[in-house]
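The structure under discussion appears below in the form of structure tokens.
Note that this complex is displayed minus one protein chain, with the remaining chains in position.
And now, subunit A:
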């Protein structure tokens, strides 16, 4: 994305500013709520969740145009707007808040990608959860790490001990997310069937109730958004 694109987007945003009113506020609020929820979910789920590229793109785009507004106005304060300083303060505070969310979300994902590097690398199902940048990061990071290990000590140990993803002997070297971890959830929509917990015990999850339960047993409903992580 270069500066021309940013300016173009800014222009189109300014042109659209008038007609958008009540309706767009609602859309923005929903998107913001969604951003907050994906941050909470990513934070509390043991595994990596699919990357919300569309949402993050929209938010980043709006972030950029807000930054532009600040820059434009700090060069030349609009004389006829007496509240401009307060407005800039509000815009700036909001940018800080959104920045925090996005940054925390991305860093959290990087941590999980580092942690479960080999596991994600070995599974197509996991790979599609990554964004393009994250994929790039993972591959390169892994290459660098392998290089480092090789150069510093692996080349000196017997060949059969050089593996980084040895699964023989009953103990796997591959770090996997613990899907049986307990998570706190809130039931949003009616869940028709009983949930299996433990070996073959079943519980009925009631709407609006809060439970601590195994991630694996409710994963399906978290994906379908009938249950949210808290």
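Observations on the model:
Please note the rule applied: a residue touches a chain if its C-beta (ideal position, glycine included) is under 8 Å from a C-beta of that chain, and two chains touch if they have at least 3 such contacts; residues count from 1.
Just so we're on the same page, contacts and distances are computed from a predicted model.
Between the listed names "DNA replication complex GINS protein PSF2", "Beta-adaptin-like protein", "Probable vacuolar protein sorting-associated protein 16 homolog" or "ER membrane protein complex subunit 10", the UniProt record for the complex's undisplayed chain reads "DNA replication complex GINS protein PSF2". Contact with the chain not shown here comes from a single listed residue; of A:57, A:165, A:180 or A:223, that residue is A:180.
Only one of A:63, A:118, A:154 or A:188 touches the absent chain when the whole complex is considered: A:63. Within the complete assembly, residues 17, 20-21, 24-25, 28-29, 31-32, 35-36, 40, 43, 59, 62-63, 66, 81, 83, 86-87, 89-91, 93-95, 97-98, 100, 107-108, 110-111, 114, 180-184, 197-199, 201, 203-204, 209-214, 230 of subunit A touch the chain that is not shown.
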